[in-house]
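Here is subunit A:
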Amino acid sequence: MTAALVETALKIAFVFGLNLSVFAPILGWVERKQSAVMQDRIGANRADILGFTIIGLFHTMSDTIKLVFKEDFIPRGADRIMHTAAPALALIPALVAFTVIPFGGKYMLWGHQVNLVVADLDVGVLFVFAISSLAAYGVVLAGWSSNNNWSFLGGLRAAAQMFSYEVAMGLTIMGLVMYYQSLSLVTIVAKQDSLLHWGIVWHWPAFILYFTCAIAENKRTPFDAPEAESELVAGYFTEYSGMKFIMFWMAEFVEVVTIAALCVVMFFGGHHLPFITDAGLIDAFGGTGSAIANLLAMAIHIVTFILKVIVLIFFQMTIRWTLPRFRYDHVMALGWKMVLPASLIWIFIVAVALLTGAMPRL
Partner candidate 1 sequence: MNWWETGGADSPVMARMKERFAGTSTLILTHAFKGDDTIVIQPADVSLVLGFLKCDPALAFDILMDVTAVDYLNDAQIHPYLLTMGARFEVVYHLYSEEKNHRIRVKAPLKAEEPDINSVVSLWPSADWFEREAWDLYGIVFRGHPNLKRILLYEKFVGHPLRKDYPKTKRQPLIGPVN
Partner candidate 2 sequence: MATTIKKVRRNVTLTLWEQSYVPEVLRGMFITLKHFFVNLRGLALELVTGDRRDRKISTIYYPEEPVIPPIAYRGRPVLVLGADGKEKCVACGLCEAACPPQCISIVGGERGDGERYPVRYTLDGTRCIFCGRCEEACPKEAIVMSDDWSGLCGYDRSKMIYEKENLLVPEARLARRMAFMRDKAFGKDRY
């Protein structure tokens, strides 16, 4: 019992620590630096501690310090309670969604089975979608409670966009769920033990569709119509400053990580190495009984998982800095007229393929 508690506490600490203190701040730096180098610039590199700049990493710290000490501004006429609650409502779902994502396999450590996922839910996929749709409330409330026309328009756009893509996003994954015959993310990962069983092999159209929906859900360029800075000033967070602003910012980055992690779990084999099965890896280090072998395998798996996540984050960042912004009505058209029908067709194709045996069952 104690061991289970300790294990869970460690896992929660790991996930949240990874997200909030590693990924979220570093993504700010990655976004800056990557876009800069892509755009033939150098990027922020001046903040230093004792003369050391570490290619601009300290800017993240100085930004955070600056934003924390900024005036927390609530405009006149704003709904104070909602205005304060909105950023938290946007950030929390993004974090909670991470609890069902397995970042490793199952290992035997000193007679205790460790399952590297915070909550092994049977309906993991559904849970992710259910939670991430809650993020819309934060955004809508932020837009509405600011008492600003631009925020209001941004909130409206965000509401419409996020709810539309919610529908399509759920459907894009259904083919995959049929293929793996499970809604549990742990099971889905466990079934991807060889390269041929990775989701991307058969389900690459679903990956494109899911990825589109996920970015749209996260409201990043090219789908950043709700916050389009040249149209709506800053959209729903126009009236936010300081710590509340940073929470929206972090929600976005955490969501980036969540999207990448979900894609890895569903399409890129999770923690699995391409050609070595879990058991094979543990055997290579000295067999299932050895705790050291298990620990080593666990470390390698976590690193593999994180590396895959990083590659997908890089991919998202590249897209963000490459494409222009959709017009708001085109976003909706894309969601309802292209992605939704396409995912329905894909479900149909997968169903037929599975029934006829064209696609092997797992």
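Annotations
To be clear about the criterion, contacts are C-beta pairs under 8 Å (C-beta built on N, C-alpha and C of every residue); 3 or more make two chains touch, one makes a residue touch a chain; residues count from 1.
Keep in mind how these were chosen: all candidates are chains of the complex that A comes from, given by their letters.
These numbers were taken from a predicted model, which means no experiment stands behind them.
Within this complex, the numbered candidate that touches subunit A among 1 or 2 is 2.
The part of subunit A that touches candidate 2 in the complex is made up of residues 34, 37-42, 208, 318-319, 321-323, 334, 338.
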